[in-house]
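Below is a slice of the complex: some chains, not all, each in place.
As written, the chain order gives the labels A and B, with residue 1 at the start of each chain.
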Amino acid sequence: MTHYIPITDADRQEMLQAIGVSDITDLFTDVPAAYRFPPLRLPPPLSEPEIMAELHRMSELNAHTRRYQVFLGAGAYNHFVPAAVDQILRRGEYYTAYTPYQPEISQGTLQAIFEYQSLICALTGMEIANASHYDGATALAEAAIMALNVVRNRRKIVVARSVNPQYRAVLRTYLQGLDVEIVGDETPGSGIAEALAQVDDQTALLIVQNPDFLGRLHNLRGLGAQVQARGALLAVHFDPIALGLFQTPAEAGADIATGEGQPLGLGLSFGGPYLGIFTTRQKYVHKIAGRIVGVTKDVDGRMAYVLTLRAREQDIRRERATSNICTNQGLMALASAVYMSLMGKRGMRKVAEITYQRAQYAARHIAELPGYRVLADRPFFREFVVQCPRPVAEINAALREQGIIGGYDLSADEPQLGNAMLLAVTEMNPPAEIDRLVQTLADL
Amino acid sequence: NEEPPIFTYSQPGKIGVNLPDAGIASTPLPTELLRQDDLAGFPELTEPEVIRHFTRISQRNYSIDTGFYPLGSCTMKYNPKLHEEVARLPGFAAAHPLQDEELSQGALQLMYELQTYLGEISGFDAVSLQPAAGAQGELTGILVFRAYHLDRGDTDRTEVLVPDSAHGTNPATAAMAGLKVVELKSDARGNVDLDDLKAKLSPRTAGMMLTNPNTLGLFEEHIVEICRLVHEAGGLMYGDGANFNAILGIAKPGELGFDFMHYNLHKTFTTPHGGGGPGSGAVGCTAALAPYLPGPRVRQRADGKYEFFTPEKSIGRMKAFHGNFGMLVRAWAYIRSMGAAGLRAVSETAVLNANYVRVMLKDIYPQAVDRICMHETVLRGQIAGASKDVRTLDIAKRLIDYGFHPPTIYFPLIVPEALMIEPTETESKQTLDRFIATMRRIAGEAVETPEVLHAAPTRAPVRRLDEVRAARQPILRYDPIAIARLQSE
């Protein structure tokens, strides 16, 4: 018995007697004797104060946003998380609930997810959203699988080089068994135009990202029509914060739009749990992966929420399901719904504006430093490429001494850019902090 | 007590967060790139309204913190509150996944240790923490099998054997990896039918996916032989860890002959289900398969520091970054809280509780296979003397009226009217006794007042739903006109 196990010794005796065995080990005779009760070589158990102390110690070995000024992004962003989000997440009714398969006693989760879907539709302009994927990368990979199911007999996916390289890697992992060709991202420095050029009559899907991995904003109006004219679908990977101001995937004519929901109130959490946002057109609703919540009535005529269109899912359709996904990121979808509700129209716009303005400000001042060059051939939203006079690793090491976490080192992904870093600025970097970054770079 | 959609509280001009100003002179926005619709349909609310809304609807949920989930195969055990604190320590919750390894040594140490612990508990040589959920762990495993065979030039292995009692994720995963599913029969004792297995093994066999204990809650009696047969046929054994809560310190899948398995950290290792996620589907495997695991994994350098590395023949990454890290912190805390003896006590008690419920109910609810069970038992909702129109669904819905979450029903598919009950070790005998008494009472109602069961639930926030209407005329986002139409029908 432990503090988590409420069966006492007396209970155990009574229960064993009811079962008709004399010892707890009698319940395990089906396990081959040679393999039964193996020793587990684990460290001795720790008490609660010891766990807390040890994990506090370990956690403080990490840099974090309360100790460092963070200018690192590349797919995970230091946006503000209102305290109200965590207040809701800490409610046992949400975080200790199961998947809402019993709708009569899961209306809380179901309504929250329905509202999440609705908010995402309003944010993206897309017609439907599902209840989430693991993260932006897997949402994108599932988009590719869906496209292959929608556009039959085409086995080519074109993905722009300017899509997050980790996402492109996940895409290739997911599709490796499916006899699909993935092209479009071969040439360093290439982008949407080069990828579009590769969309042909064997192509099921074109994948682009906006703002792209290097932070650049693109005008994608008309892109969907161009792609669809070639019989393919268009998937746009978006940034949910940028949508407070900038072009939606719907305006680009996207058939599928995916996003990483982390900036919507989830915090950094060393990479997860995050939130894969998946949206598409109404007409593809039977083709999508994952759970969907809809509205209906109960037998008394009361409005109620329920998981619907379940015949797509693995527990019903097994090997013919649209995906194997089961557990998703439901609680993160809830968190983002709380975040979006708090921000509302004005807040979403304001965060996008502050982020945009401060990024421009940072870029402008860094560009003035001798030896530094900012790539600003296009408008950018939150991130921008800085070409540095020395290797990025050296610069970041020096920044670290000043309590600053510098940008993402692009040398492995885009070596043609030289000593280039991707710097991210958000509403969590006040002007004084940006000035300090600039000054620190100047002093190096 | 109904709560309207949050959109109904919206009024122009409201905002729920007090944000800073940019604090600098504005530059003009690139007008051609702006969205055209001013976020039409996006609500505007204040913080009090948002909090009240989400607090109110939360009370319309069942949860572990408010009641008992005898939910087979889901391991709805208690989620320790200590874990909610440690996962929120700023050094974990506010650390950037791409910050230098030098600045992430605490997180890396935690991941390294968790890899080690999970490997030890399951008898595997290598662990990757990246998969985000059990199903992604499965996909990882099957892609690793595929890569392993291909790497050896063994290109014809396109079939995955899956028992008919398996979770739907198993066949769905095989299909997602481009492989063909071959279904295996179960025998009368609830084991895999060995003859059927032998008949279906072939040079096309990439591997077999097996949940052990299986979804009947039974330990596969021929597990060692099954592994031997599959290996002899050149296949690999995948272990679905959904039921791992039954065998911590009882048996190690790696020693039994499995080559690969996933752990559901959100089942066995107490990370919360979250109303459907996030989970964590870490995977473990033999040394032979380790080179194919997704990266990055964590290793310790000679100088004691920790670093990420990607195995040389990796199938690639399964998701961005390093897995659902927040869940890893919780799982680490759980393993270190329990220790070896504590983990064995977990499984022993989980099995004890399931057998207790089994023996106290099987005279009324026939047991699918009459054996000592592991952490869960599968009964049939076929009550002697009750009319045929009383179905398992009715029993399940009636349990709601008595304050219980229903068991898993109609699964596994091979058991008619299945009621799959997993009490877990974190419920008291008092609760089990209340549940048993309630199940017996419902059996009486099934005979005497079946209409009460058909009408159930009547004490839940809503009653049975028109699910057909939901699917036929789907309303999948807030649409006041569609909702008004629904309500006026």
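One rule holds in what follows: a contact is a pair of C-beta atoms (placed from the backbone, for glycine too) under 8 Å apart; a residue touches a chain by one contact, two chains touch by 3 or more.
Quantities reported herein were computed from a predicted structural model and do not represent experimental measurements.
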item: Chain composition of the complete assembly in this structure file; value: A x2, B x2
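The rule is short, and it goes like this: only the chains that are shown with their structure count from here on.
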item: Computed distance of Cα centres, chain B from chain A, in Å; value: 19
